[in-house]
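Data block below; observations after.
One protein chain omitted, others in place.
Residue numbering begins at 1 within each chain, and the chains themselves are lettered A and B in the order written.
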Amino acid sequence: MQGLLFLSPYTLARGGELSTLTDLSFANRGRGEPLLAARGVTKRFPGVLALDRVDLDVEEGEIHAVLGQNGAGKTTLMNILFGLLQPDEGQLYVRGQRVHFRSPHDALAMGISMVHQTRKLVPAHTVLENILLGHPGTRGFLNLRAIRREVEELCSRYGFTVDLGAKVWQLSEGEKQWVEILKALYGGAKVLILDEPTSVLTPPEVKTLMASLQALVQDQGVTVILVTHKLPIVTAISHTVTVLRSGTVVARLRNSEATEQVLVQHMIGQDIALSMADLPVEKGRPLLRVEGLSAYNDKGVLSLRGVSFSLREGEILGIAGVTGNGQEELAQVLAGLRPPASGKVLFDGRDVTWLPPLDRWRRGIGYVPAERYEVASVAALTLVENTALNFHFDPLFSRRGLFNHPGLEQVTRHILLSYKVKAPHPYAQARHLSGGNLQKLILGRVLSRKPRLLIAHLPTQGLDVEATAFLRGKLLEAKAEGAAVLLISEDLDEILSLSDWVAPIYEGRFAAILPREEADAETVGAMMAGLYRKEARVP
Amino acid sequence: MWELLVRSLEASTIFLLAALGELLDQRSGVLNVGLEGLMLFGGTLAFIAAQTTGSYALGFLAGLAIGGLLGLAHGFFSITLRGDQVVSGMGLWILSFGLTTYIGNPYTGPLGMPRIPSILGLSPFVYLAFVLVAAAWLLLFRTGLGLAIRSVGENPAAAEASGINVALTRYLCVTLGGMLAGLSGATYTLSYNPVWNYNFLMGWGFVSLALVFFSMWNPWILFAGALIFGVMWQLSLSPELLLPGILSRYVWRAVPFATTIVILGLISTPWFRTRWGLAKPEALGQPYAKE
Partner (left out) sequence: MRIGRYELTLQPRPERPGVHSALTAIPAILLALALSSLLFLPADTGFLSAYRAVFSYAFANPHGLQATLYRAIFLWLCTFAFLVPLRAGLWNIGLPGQVYAGALAAFAVPYALRVNELPAPPLPAGLVILLMVLGATIAGAALAGLAGVLRAKLHVNEILVTMMLNSILFWLVAYMIKEGGPFMSLTGEGESFNLPPPLYAPLLRDVPFTALLALAAAGLLDFLFAKTTLGYRIRVFGLNPAAARYAGINPVALSLLVFLLGGAFAGLAGYHYFAAVPGVYKIPGNYGYYGDLAFYGIICALIARGSAVGSVPIALLFAGLSLGARFAQGQFHLPFGVDYALLGLLMMAFVASHFLYQFRVVWRAVAVEAVPHVPTRIPER
């Protein structure tokens, strides 16, 4: 694979370890005015108050963490700081002077740069082209050779090497993130905003990133604003923490005052038990058997490379991996939405490898896709019609070609009730549902068919704590009723709290298939990063 | 034989100018299926302007202007209103088709002006087209603006986050593209075949649209494709130049269209598709909304 990334010996010599806060001295810490400040920032979206009079102070030369749950408003605040959004009320200040960012252009001109949660790179272009994009010095004709030299020098200064001619889509997620950071630095960024930078990184990559950020701040004088919901990172490297909850600032702490307990309480506001009770279940007979399954992804690359496992009724297999390691293709092949390149899938003894999706649904396979808006629902249709996505082929609901509206309405009402979906009525359009409620509806309608095999791909992604806990409970219920569940997730907590077996996936292969007792976060995390693999045992 | 080649080159110029405009559009992510409409309008207004004022310059200017204006309108519907680009394009085509039939009818017939002098036996527009192809390539691949255009077409969110004004870039491309389409129509009615008749293009616009797809959005491949199509088109118009007597001339007229379908099918087969699919601007046809 092209685009390998190395750290210079300099940063490696620091051991790649995270220094404790007491060691850090803030060189050049400004006295008086903070470098970047926000006062009274308010932002409204239709139906929701995203930010409510938020104040923020970022000192020069520090790592400032902005902590909060999903939906707390962190990304919205950063988008305002970066000029992507306009606040409804409130002001921004740079070194005490009032500023108004009409677009990212203005923020970039001030030296503020942002690396977003989702990659804002052009996958089809090269690394160099992406770094150049929008850079003020590249208006007219491009002197590619000179620019290339400049960028290469920049890379060595900050200690990263990356193949400038590689196409971005070929890089790993961690490498792509480095490209975005490089791009910000090449643009002369003095303030670097990182929005959930670790969400797509493996634990070793996280360590590397943290160490590099510390180096950037201490040696190069860059200021970093780190947006995250992950506590260990905040406590490890930040100087100051601002905690957001539901759009308001609930705490602003120096690192010395910020322990994990305190932070959690501020973040959530209540104690929520994070571990799930283990419901004892009779292990049933083998239901699914997968042998040597391989598949190509949309770009024609073999992203799933020979996966084998088997699953019994009443078992949950948790496939833990960072997005892009073949899980999507695995889910799609099992659902019948993608043809395999090789291998076999046996369901209940029968070969279903090439069976079309409809026949799979009829046989009792249920699939909850990761893309809840693009694939799992139709925004313009009513909730009843969305439910019908999983029911339209059922003879009970489609008699002699006629659609059974009353029957479907009843099913929908039942789902809305038992899954606590907040919706005005069953004939509301799906587009009016929030993400969490939509996901509840989707999971509800798939589970209503009582599938014998459930493939759940990122079922709780982007949902708040309550919805997440609720849906995880439903998965356990399904397991208790004898379903076999294939859980594909990036969230280690989720995997570890629900699964009977854990299979970390890396570059299209299972590193191992571990029984729950042998799977701890360290090991699984390391396997997800490809650090080592055990002989995958097919139980 | 020489005459066939000359006419073919001139025919390919028509394809090339229109397709180049559409290529610019599509590189920025805007799909304009109403290309034929812009060509029709450009040609009609150019013809009328030239005939009434006796000036070729004014005629071409009129063609360029209406092309740019219609391109701007398409841009408004597609970019600002974020509407379905196919609906807007189809609307422009039917609008142009209908209105030009009405407006141009009194002018049916020959232009009646001295022909534009040729340079070295070829119409000057052939050279112009070549220069424009080179200019397009330079713009797209050797300037910062071109990089911005290509990025807007691939991933507008990334471009926006890099400080580029996506809407402005798209408006620029769609207007320039429209002007090129208008120029193409004007070249047809003022130089290639200076006779006005309703629906004089008879499908050239849609073939040019297909050409952009064939070209993998690369100006040089587009050039080659336009040349090939020019020959084929010219042959279909006057088959007796090469193959006298074989098949009715009506059947010959249908050949370029049939060939286009075959080629469209070929480039869609899986083998071709992976290579071609990677070249396609990823955001083509999708409205962009600033979050």
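The rule is simple: a contact is a pair of C-beta atoms (placed from the backbone, for glycine too) under 8 Å apart; a residue touches a chain by one contact, two chains touch by 3 or more.
Small disclaimer: the values here were computed from a predicted structure and weren't measured.
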item: Touch partners, limited to displayed chains, of the chain removed from view; value: A, B
item: Candidates A:376, A:438 or A:511 - the one touching the absent chain; value: A:376
item: Identified contact with the non-displayed chain, of A:144, A:301, A:358 or A:417; value: A:358
item: Omitted-chain contact residue, chosen from B:15, B:56, B:77 or B:125; value: B:77
item: Touch residues of chain A, complete complex, unshown partner; value: 28, 46, 89, 94-95, 97-100, 102, 106, 109-111, 190, 221, 335, 337, 356-361, 367, 369, 371, 374-381, 385, 388-390, 392-393, 398, 401-403, 405
item: Absent chain, residues of chain B that touch it; value: 33, 77, 80-81, 83, 86-88, 90-91, 94-99, 101-103, 105-106, 198, 202-203, 206-207, 209-210, 213, 248, 250-251, 253-254, 257-258, 260-261, 264-265, 268-269, 273
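In this text, only the chains that are shown with their structure count from here on.
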item: Residues of chain B defined as touching chain A within the complex; value: 142-145, 147-148, 150-151, 154-155, 157-165, 274, 278, 282, 290-291
item: Residue ranges of chain A in contact with chain B within the complex; value: 79, 82, 84-85, 103-105, 108, 114, 116, 119-125, 129-130, 132-135, 138-142, 183, 299-300
